[in-house]
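Structure incoming, see below.
Missing here is one protein chain; the remaining ones are kept as they sit in the complex.
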Amino acid sequence: MPKTNAAALVFDDLSFQYNTRSEPAIQHISFSVQPGELLLIAGSSGCGKTTLMRCANGLIPNAYHGKISGDIKLFGRSVFEMQMAEISQAVGTLLQDPERQILGSYVLNEVGFGLESLGIPRNEIIPRVDETLEHLGILHMRDRETFGTSGGEKQKIALAGVLVMKPKILLLDEPLSSLDPASAHEALQTFRQLADEGLSVVIVEHRVEDVLTIHPDTVVYIDEGQVTYCGDSKGLMAIVDYRRIKLPADIVVERARNAPAPQFYPVLKPNYKNPETLLSFEGVHFQYNEDSPEVLDDINFEIHKGDVIAVLGHNGSGKTTMVKHALGLLKPTQGHVLLEGLDTQKMTVAEAAHTVGYVFQSPTQMLFAPTVKEELAFGPKNLGFSPEEIDKNVTWAIETVHLNEELDTPPLALSFGQQKRISIAAILSMRSRILMMDEPTAGQDYWNYQAFMDAILQMPGFDSVIFITHDLDLALIYANRILILYGGKIVADGRPQDVLQDELQLKKFRILPTSLLKLNMQYLPKTGSFYRAETIAHFIG
Amino acid sequence: MLVTWRYKYRNSIMDRIDPRARWIFSCAFLISCTMFWDARFLIFFFIIAVVWYTFGRTKWKETRRGWLLVSVMLFSMIVINTLITGGGAGGVVPPGGHEVWTQGFTIPWVNWHIHFGLTAERLWFAICQLLRLGGISAIFVLIPYTMDSRSYGATFHGLGMPDRFAYTMELSFRFIPTLAQDSAATLDAQKARGYEIEKVKGGLFRKILRIAPLIVPITMNSIVASEDVANAMDLRCFGQYKRTWLFELKFHWWDIILIIFSALMLIGSAVAAYGFKMGNFWIPESFINMLIG
Partner (left out) sequence: MSEKKKSLFKFGTREVVYSAIGAALYAVLTYATNFMQLPGSGNVAMRPAVVIPMFFGIAFGPIVGFITGFIGNILSDLLSGWGFWFWWDLGNGIMGLIPGLIAVAIIDYKAIKSLLLGEFFVILGAAGGMGVAAISEMWVSGADMTAVIYYNFLPAFLTNIANGLILLPILMVAYAAVAQRSGRQ
């Protein structure tokens, strides 16, 4: 590893183990970051990326305790000899969830927070805040409330709150996880610009392919707490496992050629000849309050037996709002939603839950029981199933998500990825005919989410599956029908190969074509349908 | 679920008074007023409270809910305690007195004869209670409607609370809408699993237990989120130096006058009540004569 005094940040044989753990979270990490360098850290869930960040920004050992060895140098000085306040002014950190990071009720207070803490006089804080907001192009938001801003805006506000302290190094922990593709692209452009201005930028991200578009100078790959690769992005693509990290599609095709073809047999097939309608939206309009704008604007579509539908659309386009109507959690202000022919106005949510199973985005929003078993029995019990039926369903659901051995564990003690699977199983155990999932893959690593999407779609028992996603590739691999929402309207509805044809139009709807889409379009005449890159590799063999 | 603060800018006199001065006045009022049971003093305080209340320029429609709560409280205190059961006036009104309604009355239908020893003294005491509690309520009901939610942290800091405690208040304001949103999401998520909070059979125990599927995820989720919040604060130097408060508070001359007035009111009351032993319960002869005739 190059080790000069000019380096902004140097990890020197760093290892750390949390007090509550028996295994180290990171081991023998060595690499360095130069001023103005853009560095990407990739690795699967739990490999220690966040821990590494915490070492660099002083949270370890100041807020988290454990066994530490090795050293980190900030511009030549060891961080272990520095005060927290000193480190924080050199190293700015953007945490994963901006909603939790924003501390001020108003944009001005949020951005000024660090300066307030430093005790800088008010008449200096305000110009510095203005300057930072101006630089990020959001000065017009200065006097707005932070609550109620969109995901992309929240992230910019949080970034301003970090940049206002004039750090020399910027750490970003999964900055893209809840952004739609267009907002993610904008955020990445901002990061690139900051690096070009001389800031060292370190990005931790699962969406490697997206980050590669801004050409990171260095890529570090971490596996089980150790650096297994450090170099340019080309080298990474040659060595890393393409099933663990999502790489550009043409590279996967190159590398997957000699591997066995992936086995994937979806159960649901659309029946175009005489479709059986399960659910229909008829001229649905919706607004949350009388004086707020319409969120849904004349929604008309039907869900048929055999449909696997992906719902795409920008942040705030109304996807979640629309799907909540299917279950009667929200009722249209105008129009009707018919579930198996019955108006949802005339039924309770519990009645609708017999037919529609709805998995919410965050598993922590629903887990409460002392054991997984009781958690899974909660739904069927509410629906009035008999004890034998409940037992049968719980067993079936837990087997489907492959967590049999955890039946007696408290769900709250499981890892995030496992909790997500439990939250899906908790819906499966209700044996609904239609399964709806809101961003089932957010915050999960590539390997894990492919595994459970494969499992759910190969599992008999549903008449239709609907999922909301920002990941275009997920939609084109798994869906047989795509709905695109834009500003509360359905602007496209049809087979993936029809809907996703027109790149210009997609861009208008804030959806960015991916390398996998381009590859699929290129080989469509040969394949006749959309597939994952590994499968295409075998078509062109 | 929608949660909104009741505050809005009304361009009222109250909007021009520094919140620190307002708190000083409100607390001085509470303490002064509770030194007296003499209606002549209480009238004075009541008038001050009414004037103060009009400074707020709130509309009846807005404050109705607050007054509803106050009325329930006053009703149980005054009507039930003092007038009907004869409790309530225990330590203040001396025993005995002039009975007002010696014959009592009979409740129709059930034919219960009720004889309650309502005296003129207790009736007068009820009036005093009404004045005193009414005045205090007017001052404190006004607060949610007239104080900017951004100003609480800076205000309590300005009144001498340490940075960390004052900031706690500010931070909890920030998280109310977020937690309200989370709670709504949890309620929806459980409803999607057939949970119906309204429909509970069984006794109190079952009813309370029924709230667990809501309260557990909401609470645990926010505890987990707290870790991120604490990190975000530490990473921006929270608590390392003496804090600047961005919300600007400024004393004007009228604030100073209000504070001096508050101090005089407090000192004056203390001297009157403890120095001159004034302000104990007192009932005008004419009131007794009027009732007994």
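Observations
The chains carry the letters A and B, assigned in the order they are written, with residues numbered from 1 in each.
Basically, contacts are C-beta pairs under 8 Å (C-beta built on N, C-alpha and C of every residue); 3 or more make two chains touch, one makes a residue touch a chain.
Bear in mind the structure is a predicted one, so any value in this text is a computation, not a measurement.
Just so you know, the chain we are not showing touches A, B across the whole complex.
Checked against the hidden chain, the listed residues B:Ala28, B:Ala49, B:Ala154 or B:Met233 yield one contact partner: B:Met233. Contact with the omitted chain, checked across B:Ile13, B:Met220 or B:Leu249, is made by B:Met220. Among B:Trp37, B:Tyr195 or B:Phe247, only B:Trp37 touches the chain that is left out of the view. Among B:Ile13, B:Met77 or B:Ile127, only B:Met77 touches the chain left out of the display. Contact with the undisplayed chain is limited, among B:Leu179, B:Leu249, B:Ala272 or B:Leu291, to B:Leu179. Considering the complete assembly, subunit A touches the hidden chain via residues 19-20, 59, 61-65, 368, 370, 410-415.
Take subunit B: the residues that touch the chain left off the picture are 1, 3-6, 26, 30, 34, 37, 62-63, 65-66, 69-70, 72-73, 76-77, 80-82, 85, 87-92, 125, 128-129, 132-133, 136-137, 140-145, 149, 164-165, 167-169, 171-176, 178-180, 183, 197-198, 204-205, 207-209, 211-212, 215-216, 218-220, 222-227, 229-231, 233-234, 238-239.
In the analysis below, only the chains that are shown with their structure count from here on.
One finds 45 Å separating the Cα centroids of subunit A and subunit B.
On the subunit A side of its complex with subunit B, the touching residues are 57-59, 62-63, 83-85, 88-89, 92-93, 95-97, 99-106, 108-109, 112-122, 125-126, 146-148, 161-162, 165, 289, 324, 327, 329, 348-350, 353-354, 356-358, 360, 362, 364-368, 378-379, 382-383, 412, 426-427, 430. Those residues of subunit B whose C-beta lies close enough to touch subunit A in the complex are 2, 149-150, 170-171, 173-174, 177-178, 182, 185-186, 188-196, 212-213, 216-217, 220-221, 224-225, 228-248.
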